[in-house]
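Here the complex is missing a single protein chain, while all its other protein chains stay put.
Chains: A and B, in written order; residue numbering restarts at 1 for each.
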Amino acid sequence: MIPLSLSETTLPTVTTQAPDLDYWLLSPLLVVFAAGVIGVIVEAFVPAQRRYSIQTALAMVAVGVAFVLTLVQVGALPADSAGLTLAFATVVVDRPSLFFQGVILALALASLLLIAERRDGESAFTGQAAAVPGSEEERAHVLAGSQHTEVYPLVMFAVLGMQLFTAANDFLTMFIALEVMSLPLYLLCGLARRRRLFSQEAALKYFLLGAFSSAFFLFGIAMVYGYAGAVEFAAVRAAGSSGGLIDGGEPLLLIGIAMIGVGMLFKVGTVPFHNWKPDVYQGAPTPITALMASGTLVAAFGAMLRVFYVAFGTTVAQWRPMLWVVAILTMVVAAVIAVTQRDIKRLLAYSSVVHAGFILTAVVAANADGLTGAMFYLAAYGFTTVGAFAIVTLVRNPDNGAEAGDLTQWAGLGRTSPFLAASLGLFLLAFAGIPLTSGFIGKFAVFEAAVAAGATPLVVVGVLSSAVTAFFYVRIIVLMFFAEPAENAPRVLKPGILTGTTVGLGVAATLLLGILPGPVLEHVIPQPAAETSEAVAAEHTAADSLFAR
Amino acid sequence: MTPTTVVSAAALDAEPGLDAFGNDPWWIILIKALAVFVFLMLCVLMMIMADRKVMGRMQQRHGPNRFGPWGLLQSLADGVKLSLKEDLIPRTVDKVIYIAAPMIAAIPAFFAFSVIPVGPEVTMFGVETRLQLTDLPVAVLLVLATASLGVYGIVLAGWASRSPYPLLGGLRASAQVISYEIAMGLSFIAVFIYAGTLSTSGIVEAQQNIWFAVILFPSFVIYLITMIGETNRLPFDLPEGEGELVGGFMTEYSSMKFTMFFLAEYVNMVTVSAMSVTLFLGGYLAPPPITTFWPGANEGWWPALWWLIKFVCVMFLFVWVRGSLPRVRYDQLMKLGWKILIPIQLVWITAVAVIRVLNNQEYPGYVTAIVIGVFGLLVFLGLWAWSRAAAKAKAQEAAEHEAELRARRENPMYGGFPVPPMIAPHYGTSVLAEEPRYQPASAPKREEVSGA
């Protein structure tokens, strides 16, 4: 039995003093949450015909307001202090968390535009999710024009979870955020309008695997708690350098890191925890795929950076080998599998897996450059991928109106719809990391950080993997511009205002971040070097001081 | 001593009023436990008998009066008879769960009574002890927890029997019990607010000045309703509704296994009655006027008598309700639980908390009055909106019904109902076809129809 030596201070104490909450600093989260709650009220009490307009307006205004509030808070943060904690130090407000929240909100707004898009009264979501696919009941609902406007509150809750995920300051808050983020997404995945069985299968898969990974995450928290006697990141960090609560407790820490790592890597979707991604991305309604591929990835990496840089910041040597292996596996395996894909959504899913591997190299770096590199990469990739999925929603099968996923159908698209094909080409080039696109700067940043941290072999693998992936991105571009149009050529829809805005946003962000990355890198992303270059002590890397406690 | 007990002991020290417990010698514990057990068994036997006799009197008949003086030993005889019956285990059942279910239903029922305070400190064989088996910082939660454990017995019995009636009965019973458990838990909240503790003896002591049944009257009424729903008694005995489900989840049980479900039901009745006495009726405290002229009424063994009187009154209420009210429909039952009791409770708890906090913060009386007024107004508005919506729905339903009737009168085929045509060649009759009742005036004259 482990000799537990609990000190007097660990005895339970009854709080008799009323705590205080800083509602202003929490306001970006509260606005989104309030929009979700009001959305539920709207669902309950507003007649069905008027729900769509109210819900879309509510969701977009809320996300926009939250974005503005986030910007205001960035400006209001004291320049010298790195950040603040609030609500019993469960939530942290610092520059990285505000940056991630801002990016998530912007990406959520772009995805919301896709979600709100309707053509002839048809959205991307099923009219009645409870009806059996292909049944008479479903037909009746389709004819009656039923629609699930519950989608909007669900998206709001998911976005809230993403925001909180990057701002959590202890493992339990992080777990709650993880669930708040995941549960609505599981549901949303099963709501596709067409190919509903496929969509429901995707939702079930995502749910089961996600539940497993959550369980891993929770077990890991228990292990770390056993080691450190606390779930706060600061306390875990301190325990990491002082040797933990009990003698010989390192195995607990190692198992804990591994299990929390599994939970995180699942959400990020790296090999060998990537299996859900292709199926779910393909089955889910494409606007939701866009949200997952951008927002969830940003949130998951935001949380992962915080966990590994802050909580496990003093035990880098323990987790670095694990992430090395995962990063190499991800970049190699996913790139090879991606080459064989024939469906655009599956291909983008595998591409997302490969990109997760690239960002992992920045996590492995465990220094300030790694953090800024990952932040830039995530922002750049998020906008590009939303744009790419927006284009996927526009290319439809001529016969039944479902999305034309098969790549052979995309042949010759550059001749029939040049603007659309050019946009997609730009996005693909950004994915491949061609200069003058945002992807290049991002890759450069993360690889630079990794080299600086001595992970040169990882970077070599990364560059080789980039070359492989560039092959299949360029293949699509060649297919679109230099091949004859296919016999079953798809029907390309004219982008509405909403989808058009999303595509435009993606193109603009990709070009802007690619051609003029300077302003963003200097002003938007928190600069560790300027603030802490003198304060880099032996124990504290610059990245640590970024994440304040 | 292991560190964990250090923690729990230290945590308990923070909770006032539990010093009197946990230091009895082992033989006192045993005596008290045995006394509680015997009391429970006696209560069950007497309750079954009283049930039948009082019901009999209410229905102008005698009830059992053959066995023992005034038929007092009737239920004992029934018990012996049941144990001598054949113990059937149907071939299709899931044997392990089938046998375990009555135990799961009956055993937790005994736990709950251990925290019921029957009296204050007394001297028992030279030892100072309280007339209560034990008390916990979370005593009321223990009662709720054991009540929920009993649901497992019911639902597993229904499931393990592999037969339609028990399955439906078990499902209904568990749905009903969990529905009423929420309202029951909510009715405790107001008591906790005023008592400031979860320990049962502390709650009783908090009622020295006035019973909670008086100041928290809505909670008390709702508790009484949920108490009957929770124990599956008439008018809420749907799970065993003989007319529709034979014996409900007990259909496939016989002999002592059947007896155990019966026992569990009656022990649960005893427990919930004792809880109502503890939480709302001042527990063992003497009824208010008595203490004014007899100061010693709350000392020594007398409180046990007050407790018993209150307890018997609540038990009588069970029989009284059973004798007076008809069984409700299942949808009415669930509607009462979910749509009436829970909203009322939520509003009531909020009101109690607001008033309590305002009083504590020493706001002037008119603020409290305004708050009460606002609450009253909100409740009134809510009720008004609800009744209007209900009336509207009713009117709409009536209109739809009317329209359907009219449509059916005008067209017998309305709604796809298979009505044979008035005339058809294959009818094969030589008599004149009956004239259609709604023959259009311009229709040609009908010809004689002949077979073949």
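As a working rule, contacts are C-beta pairs under 8 Å (C-beta built on N, C-alpha and C of every residue); 3 or more make two chains touch, one makes a residue touch a chain.
Operating definition for what follows: contacts and distances are computed from a predicted model.
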Options "Dihydroorotate dehydrogenase", "NADH-quinone oxidoreductase subunit", "histidine kinase" or "ABC transporter permease": UniProt name of the undisplayed chain: "NADH-quinone oxidoreductase subunit"
Chain B, residues in touch with the chain not shown (by the definition above): 5, 8, 12, 18, 21-24, 29-30, 32-34, 36-37, 41, 82-92, 99, 102-103, 106-111, 113-115, 133-136, 141-142, 159, 161-165, 167-168, 171, 174-175, 178-179, 181-182, 185-186, 188-190, 192-193, 196-198, 246, 251-252, 255-257, 259-260, 263, 330-331, 334-335, 338-339, 342, 346, 349-350, 353-354, 356-357, 360-361
Touch residues of chain A, complete complex, unshown partner: 14-16, 18-20, 37, 40-41, 43-45
